[in-house]
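First, the structure itself, so that you have it in front of you.
A single protein chain has been omitted; all remaining protein chains appear in their positions.
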Amino acid sequence: MSERPIEIIRREGEIHVPAIVYDGLKPADLVLIERAWGPTRLRLLQELLGRDVPRSEWPESLHWDWSRKADELRYLEATGFGIVCEREWQGVMLTKTVSHVAQLPAEKGRPLVYVDYLESAPWNWRIRPLGQEGQYKAVGTVLFREAVRQSVKEGFHGRVGLHALPKAEEFYRRCGLTPLGRDRRKQNLTYFELGPTEAEGFLRD
Amino acid sequence: MSTDARFEDRPSREWLRRMAELEDRCESVTAGGLAHDLGMLEAALSEEPWLFGRFIQFARRARHLSVEKLAEQADIDIAEILGIECGANMKPAPRTVHKLAQTLGLSSGKLMELCGLAEPQDEGLRLAALRFAARSEPVTELSAAEREAFEEFVKVLSESPESI
Partner (left out) sequence: MAEKRTMTLNLTPTEMEAVEELARRKQLSKTAVIRQALRLYQIVDARMEKGDKLFFEDSAEKKAEVMMI
């Protein structure tokens, strides 16, 4: 496992805080992460139910469970990334390098880094119906950038693919990814892909 | 993509702020093709063993039964009940569920649905179970008897030769 210093933003005060991004999480790390995030997920669930918030306004990944992904990290193709800030896991991402290939016409069949899963800690979520502003932001951005970096390091020229949850589509579009239609094999989520040129643009700031 | 130098540096703070703003406008950047089947609430309750377990525990306590007593009355293994209550048991045996239903005075059919052994008949049951779980107290406060039992066990642990 390697680590690198980065920064994320604490919402309160809008200040940049130092954090570490880890590359190469182990299965046990995912179990620990879920143990740390689980209670907050449950509390949020209870609050959402208690206030009768309509399901459509719930955070989309409320019921995820990272410990269920622990076994997948045993494969060479899978890489786990995590961000730690103030001694807590603030974001996690799982990428794969073999199970998906590029779909963009100009890149068809070439390898890419597929973002299997990306999530910021539940206390970072902005949940308007509960008045939760979220502690840290830019976590998702930093993690996604790590996926692009991984793609470059692997020799995939920055190609990245992912299925975005509905509320995240706009973000990935703005990052330069091309939507390639709904995928009925993935619960009709829209598949997005970043090509080499767009990746370079993204990394250049 | 020739040089590595370009992306070894950290992104500028300005860029990070812009992206964070974008994140905020979009509410979320979660990605995950399997998000929906990894326990989304629409899925069968059987994927949420903690929910079934919580319910059984409360049904038991509502009848003022200890796990021991329940095990005895329902003729089920203590270990099995404990496993169910803490959500470790993904699919309890049909006989166990049936016995629990009988002993706790619950509808066997509904209980089967709740733990995923039977096809859900309607959305209402699932929602009702969730509502119940959300409103029920998590077991944070120990009753006097529980505290006594706990302290007794702690004593045994500290007396055992393996403890350092």
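Assorted remarks:
Chains: A and B, in written order; residue numbering restarts at 1 for each.
The rule is simple: a contact is a pair of C-beta atoms (placed from the backbone, for glycine too) under 8 Å apart; a residue touches a chain by one contact, two chains touch by 3 or more.
These figures come from a predicted structure and were not determined experimentally.
In the full assembly, the chain not pictured is in contact with A, by the touch criterion defined above.
Considering A:12, A:77 or A:205, the position touching the chain not shown turns out to be A:77 (whole complex).
When the omitted chain is restored, the residue from A:47, A:154, A:170 or A:183 that touches it is A:154.
Annotation for chain A: contacts to the undisplayed chain at residues 1-2, 23-24, 75-77, 97-99, 109-111, 153-157.
In this section, only the chains that are shown with their structure count from here on.
In this assembly, the C-alpha centroid of chain A lies 24 Å from the C-alpha centroid of chain B. Residues 5-9, 14, 16, 42, 45-46, 49-50, 55, 59-65, 68, 115-120, 125-126, 137-138, 140-142, 144-145, 148-149, 152-153, 157-158, 162-165, 167-172, 174, 183, 186-187, 189, 196, 199-200, 203-205 of chain A are the ones touching chain B in the complex. Residues 1, 4, 6-7, 10-13, 15-17, 19-20, 22-41, 48, 130-131, 133-135, 138 of chain B are the ones that touch chain A when the two sit in their complex.
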